[in-house]
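Note that one protein chain of the assembly has been removed; the remaining protein chains are unaltered in position.
Think of it as A and B in the order they're written, each chain with its own count starting at 1.
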Amino acid sequence: MTPGNPGHLPARRSYREATARRRLAGILDPGSFTELLGPSERVTSPHLAGLGLAVAFDDGVVVGRGLLGGRVVLAASQEGGFMGGAVGEVHGAKLVGLLRRAERERPAGVLLLLDSGGVRLQEANAGLVAVSEIMRALLGARAAGVPVVGLIGGGWGCFGGMGIVARCCDALAMSEEGRLGISGPDVIEATKGVEELDAADRALVWRTYGGKHRYLLGEADLLVEDDLAAFRDAAAALLASPRSLDEGALAREHERLARRLADFGGCTDAADVWRAAAVPDPDRLPLLDADAFRRAVAAARGEEP
Amino acid sequence: MTPALGALVGALFPAGHAVREEGGIVVGAAHTAAGEVAVLGTAGGVEVGVEAALALAGEVLRTVREHPGRPIVVLVDTRGQRMSRRDEVLGLNGYLGHLAACVELARRRGHPIVAVVSGDAVSGGVLPLGFMADAVHAVEGAHPWVMSLPAMARVTKLPLERLEELSQSSPVLAPGLDRFVRLGAIEPRWEPPLSEQLAAALSRPAGRDRRAELGLERGGRLLAAAVARRVSGEDGDEP
Partner (left out) sequence: MERLAFELESAGPPAPRAPPVVVGVVASGNLEVLVEPGDLAGRCRVEVATSANGFAEIWDAVLRDFAARNAVAGLALSVNDAGATPAVVSLRLDQAVEEYLGQRP
């Protein structure tokens, strides 16, 4: 069935290299996705033509309904190729609408395939307000008991306000190549100088924002290979273990974040965190594949080996 | 406490307050016509880093635990999230997400939440707290923004003259309160007496997030409300 793949393992299909639509097709049950407000509706950004910029028929985000392992989920997938997956008025409103639908319809969960530099600067103010509306709608869906799971493995990572949105989710799965933060390397270098963060230092950028460090910190719940099937399995697993939004759960999260600050507050480099976390042989961590990395840091994450 | 913050809390809470400020983080309680309120937020344009986000989240949780239902007044003056390598290494976005979740918990537990913008209101500083309020109000000096037009021109490689020209009519580009009012995100600037305005705001029921509808009514966001409704299917699904 798979030409050019003589072994028994299915060929890996890169999540990072796939378009937003291909990612959805690869993660949801085959043929199950139905798009809401699809390209034929031509609901495009009203703010780009005046700037001489091309629009996209889906404004850079695909939203709809599908099945994951036979269970109904709602899903959104940001297209990093279009304006860096950034959130404008229409793009944001589609995400808000999807999360409100979740609150009303109570599907088995919502999947957010995040690939975004944050607020779309060409419609900056509307983008910021839209991100705020996404946060409220997301927490509204969670409060209604619908788990929201984020997947981060695209070329743009997840930055700016969308980095906050990501951490409003129940859980996140990331690949090593996925990046998560709020102020991206270019923004920090431009505002604080190259001494603060050299955006051209790729090793520094990856160890600061990349999936491995986020997983070690407990910001990401699962670390997966750059593979559609791996993300699919991760999404299914995370939907099954939602994170409560009640007072006790938030108090525990508060303790966890306070402990992180106490343990690692003196660190200005991810490598310092790894050393402080007493991960054996921290310098080799960037070289490990996802599986070996998970084993290497299990104790540092407080897990049974 | 800076003179500006002192003047603001004096005008908001003439019946008395115990509001403290340290390093730009505001915490305390105050008397209002609507009763005792919790006060917290940012001052002096402080950039919100991991310590500030954690402290503010802790105050929200403490209010929920010790004073069930007590209204929360959020003061907003922040130039955004703190931009540093250390904050990113520690996962600042996670701290800000936690703060937002704590505010949502307070809302669901019946705490009215009213934000008052008195200075800058920017990006990662305003998203997890001020913009999580039931309603966002403004007083003299309020200046919400994402990016200045010259910086926007640099980053987007669009001509500054074109951005300035479009900003005459479009509210989505340039900084300024009037533009965020048109977008539905902030209410028009309060005229004194601020204490009466605050009491009225605290007595208004919270309700759902209506910012997109307000943006439509005010002509600042013509598509957001309709797009969200069509995707949500709340008016019934289209054929």
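Everything that follows uses one rule, which is that contacts are C-beta pairs under 8 Å (C-beta built on N, C-alpha and C of every residue); 3 or more make two chains touch, one makes a residue touch a chain.
Every value quoted in this text rests on a predicted model; they were computed, and no experiment measured them.
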item: Touching partners, among the displayed chains, of the absent chain; value: A
item: Given A:A56, A:A143, A:A190 or A:L204, the one touching the chain that is not displayed; value: A:A56
item: Options A:Y15, A:F82 or A:F231, residue touching the unrepresented chain; value: A:F82
item: Residue numbers in chain A that touch the chain omitted from display; value: 19-21, 38-40, 42, 49, 52-58, 79, 81-82
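As a working rule, only the chains that are shown with their structure count from here on.
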item: Distance from the mean Cα position of chain B to that of chain A, given in whole angstrom; value: 25
item: Of all residues in chain B, those that touch chain A in their complex; value: 50-51, 54, 57-58, 61, 64-65, 81, 83-98, 100-102, 104-105, 108-109, 123-124, 127-128, 131-132, 144-147, 152, 155-156, 158, 162-163, 166, 170-174, 179-180, 183-185, 209, 211-212, 215, 220-225, 227-234
item: Complex contacts: residues of chain A adjacent to chain B; value: 36-37, 43, 46-47, 50-51, 63, 89-90, 92-94, 96-98, 100-101, 104-105, 119, 121-133, 135-137, 139-140, 143, 160-161, 163-168, 180-183, 187-188, 191-192, 196-197, 208-209, 213-214, 217, 219, 245-247, 250-251, 253-254, 257-258, 260-261, 264-265, 267-270, 272-273
